[in-house]
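Left out: one protein chain. Kept in place: all the others.
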Amino acid sequence: MIDVRLLEKGFSAGQALARFAKANPGSGGIASFVGKVRPDNDVKALHLTHYEPLTLPGMEELAQAAMSRFALEGVLAWHRVGYLQPAAPIVLVAAAARHRRDSLAAVDYTMDHLKSAAWFWKREKRSDGWHWIEPRGQDHDDLARWN
Amino acid sequence: MIDVRLLEKGFSAGQALARFAKANPGSGGIASFVGKVRPDNDVKALHLTHYEPLTLPGMEELAQAAMSRFALEGVLAWHRVGYLQPAAPIVLVAAAARHRRDSLAAVDYTMDHLKSAAWFWKREKRSDGWHWIEPRGQDHDDLARWN
Amino acid sequence: MAVKILFLGPLQDLAGAGERMVDGPLDWNGLIEAVGLDVAAKLQSEKVNVACSGRLLPDKSTLAAQDGDEIALLPPVSGG
Partner (left out) sequence: MAVKILFLGPLQDLAGAGERMVDGPLDWNGLIEAVGLDVAAKLQSEKVNVACSGRLLPDKSTLAAQDGDEIALLPPVSGG
């Protein structure tokens, strides 16, 4: 079961995970990662933009790739767009599998690709105004692990 | 923040994760794994026994080791004991960290140690009676990755 | 009808707007001329991708946009 969403409004990761678990009753384990706006570095708000014709299809392809690469029964990838407050969840990824290592590796893989290969641009508002977040070398190193 | 528990009764992983997130407001990300009794292989019930003077202290040492090894702000490790029905959660591990890779690696590390180095003995009830679950070679291979 | 050019992410600050309408048809050289010097310089780097009508172009220099098409200029995505 693939559940991929772009969300304009906030969401509860706990509730989403509870529903995902119910939707994958046959799995021995579910791994997940939730990423939040860091409440530090003088950040007042985060603004996430995307390009609709590419972003959601790209996320769906990524979820399919994770399903093919690992022995999964389900994968969930939810990503916020729009304006976010500090501590709000940005991204939730979960993978249901028969074996623990598959579910954890699938979350790792999906997060690495969402971070550096999905069509999102972020800027953050600090006390001196808005700043675009640049690509990070570390993210590309993380992605290269899967080649 | 370390939250280690041995539980005699069932629990909701979603609720536990929601509380854990609130208890670690400064973290950029939370990774988790929940393992359930597999509803297959003719398994009617799972029975988990432990040795109280060693099991909980061992889990607390493991959580401390994860905190020391990875850059974490919090770690949660809950484990069921007693009789469990198919699909019931057995174990929940979560790690809150500033960086994604730390949180995922900490969950992987903690699960590997809970699986093959924590004082639990499991037996499962099949149609022909109770059977002890033997140690698995794969689990020891998983553990050896961290040496 | 015309061609719509979308400036994604930080390109919108360089362009001074999120989008611009230009007359079609538009090829790669026409795009370079239409976007202004700052965006053109970025566009000529390998790191900016171009999509036309919702499809990423494997080779952006083959751009051939018609009236009604939407061209999206896609700079490197944010890590963070």
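Details
As written, the chains take the letters A, B and C, and residue 1 is the first residue of each chain.
One rule holds in what follows: a contact is a pair of C-beta atoms (placed from the backbone, for glycine too) under 8 Å apart; a residue touches a chain by one contact, two chains touch by 3 or more.
Predicted model, so just to flag it, every value in this text is computed and none were measured.
Although it is not drawn, the missing chain touches B when the whole complex is taken into account.
Between the chain not shown and the residues B:Tyr51, B:Tyr83 or B:Trp146, the one that touches is B:Tyr51.
Check B:Arg5, B:Arg69 or B:Lys122 against the missing chain and you find that the one touching it is B:Lys122.
Even with one chain removed from view, subunit B keeps its contact list with that chain: residues 49, 51, 53-54, 115-123, 132-136, 138-140.
Criterion: only the chains that are shown with their structure count from here on.
Shared contact partners of subunit B and subunit C, listed by label: A.
Subunit B and subunit C, compared by their mean Cα positions, are separated by 50 Å. Mean C-alpha positions place subunit A and subunit B at a centre distance of 23 Å.
Work out the mean CA point of subunit A and of subunit C, and you get 27 Å between them. The set of subunit C residues touching two or more other chains is empty.
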